[in-house]
Every structure is written in C-alpha cells, then in structure tokens.
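Shown here: the complex without one of its protein chains, the others still in place.
For reference, chains read A, B and C in written order, and residue numbers begin at 1 within each chain.
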Amino acid sequence: MSKTVEVQYFAILREQRGLAKEKVSTAAATAAQLYDELRARHGFTLESSRLRVAVNDDFAPWQAPLRDGDRLVFIPPVAGG
Amino acid sequence: MSKTVEVQYFAILREQRGLAKEKVSTAAATAAQLYDELRARHGFTLESSRLRVAVNDDFAPWQAPLRDGDRLVFIPPVAGG
Amino acid sequence: MFRISSEPIDPATLQRELRDVRAGACASFEGWVRNRNDGQPVRALDYEAYVPLAEKEGDRILAEAREKFAILDVRCVHRIGALSLGDLAIWVGVTAEHRGAAFEACRYIVDEAKARVPIWKKEHYAGGATAWINCATRGPGAQSTPPTG
Partner (left out) sequence: MFRISSEPIDPATLQRELRDVRAGACASFEGWVRNRNDGQPVRALDYEAYVPLAEKEGDRILAEAREKFAILDVRCVHRIGALSLGDLAIWVGVTAEHRGAAFEACRYIVDEAKARVPIWKKEHYAGGATAWINCATRGPGAQSTPPTG
C-alpha cells in the first residue's frame, strides 16, 4: 500500500527539514501517520497537536486517508499581522 | 444692571438671525435669560433645552451670571463626522 | 493634535507624522460625504465649526483617549466648508503597540467628536432643499430652507 506524496515545508519546518519540498514514499494511511513518520525521521520539534494539515491546497482533517499524488503541507502555528 | 455682551451665531442660528455676530445690550442676568430674550426677538426655532452655551470660548452653565464684555455662543445640536 | 481645516485633508502626511518604530498598529478612520442620508439623496454638504472651542474640545477628547487606552500617538482633523460627494470630512489616526488599543481609541475619538465637538452639517438635497442635521424642530422652519448656494 505504498504511495508517493509531495510534502511542502514552510517556516520552522522548512528550516528543520533543510528543504522546501520533497516527494515521500510512505505506507502511512493518514496525514497524521505521515507527520509522525516524518517527525521521527527529521526531528521536527513541533507536536502534531500544534499543527494543522492541508491536502491539495485546502485544510483537511488529520485522519483523511492519503492518496497517491496528494500534496501535503503541515502548517505550524501561524503568526501573520 | 444693563450690560453689553457679544453674541456669535453659527449654523442654523446664524441663518435664522441673518448675521454671524452682534453686540447686545441686555438686562439678562444669565445666559439662559439672554437666549430666551433673543429667541423671542428673532424667532429662533430651537428651544434652549436642545442647546449648550459657551462663554469666552468654553462651555459654561446656563445659569452662570453674565458679565459685561462676555462673548457668548449658543451651540445648536452638533453633527460633525 | 485635533485640528479644524478649511483645506482638504491629506491622510498620507498625517499618517507619516504618526510613524514610530515602537508602534505595531495604526488604526485610522475616514468619514466620507455620502450620497444619501435617511433615504434622501444628498448632493453636497456644508460643514461649519466654532473653531476655538472645537479645537479645545477635540484636544480634550484626544487627551481622554490617551488616558483610557494604551496608545502612542493620535491625530484628528475635521474639514469645514463646502464638500462634495466622496470628500473626506474627518480623519482620525491612532498608533499603539497593540491593535486592541488602537482600534478602541480610534472608535472612541470618532464617537466623541461626533457627539461633542461644535461642528454643524448642512445637507443639500437633490431637490434643492437643505437641512441642518440634528436641528429639526416640530415646525417645518428648521427642516427645510431655501438652498444658500
């Protein structure tokens, strides 16, 4: 059940990952599982409870099933204004 | 006890009086009495309860005693902004 | 700080005067001449002020705003004379470290200025009638007078 998704990183996640975008092959079934996997691999400091997730340029539930080709963004706490 | 005061008119009072400023000789003891006198003479439509009064460029109580040489302005309901 | 102006108001210049690297927020308000009031088509306005007392009372309002809200600076200018539709009648600008105080002070100043500062507004209607706003009485005399120009 491996699929390939694109992950885009912003702000603190971009710096901690050291890049802005990557393709990831994963067996994760949900965005939540994928973040846990990436966090363990790259040492992201933020817990998923402090993030939101976007799939294909809109907010999505953490438990939505991942599909091959999805584009994901994990959204750290925002600070506009 | 006659005194001479200067009365300046604005807005609707200026139009109803037909001039912007005049010297008035009066026996009125207070600003309230003076307004009643001028209202009777010139047919001002506004009752004093809807006005405020300024003496020498600051708001004053209607019952403050009038002094010779005072400058008075009767202030119609305002509408700035 | 509070000024009555017979010349058009220049918001860009006023806001430049408020620049301050301590400020994170600048709230501003513009009052514009609109084309109707209470359902009646308006074609122009005259504003008139009792200038010395208007500026004195306006400055008192700004001092109250400084006391009530954590603001850094403030400007307010009210235009007088003959204004056309769309013209800027009043400008208020407030800076503060944080937006809450800036918004609240700006609103306070506009509300108080409208309620307390001796400025009067005469509306000219499409049909040629005029009215001094808030000065209507029971009789018709004060509500509608021939246009003055």
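Here is the rule we go by: a residue touches a chain if its C-beta (ideal position, glycine included) is under 8 Å from a C-beta of that chain, and two chains touch if they have at least 3 such contacts.
None of the values given here were measured: they were computed from a predicted structure.
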- Query: Can you list the shown chains that the hidden chain touches?
  - Reply: A, C
- Query: Of the residues in chain C, which ones touch the absent chain?
  - Reply: 12, 15, 19-36, 85-86, 97, 99, 102-103, 106-107, 110
- Could you please point out the chain A residues that touch the chain left off the display? 8, 10-12, 14-16, 45-47, 54, 57-59, 73, 75-81
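By definition in this document, only the chains that are shown with their structure count from here on.
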- chain A and chain C: spacing of chain centres that average the CA atoms, whole Å: 51
- Expressed in whole Å, how far the mean CA point of chain A lies from that of chain B is 74
- Message: Can you compute the centre-to-centre distance for chain B and chain C, using the mean CA position of each chain? Integer Å is fine.
- Response: 25
- Query: Of all the residues in chain A, which ones touch at least 2 other chains?
  - Reply: none
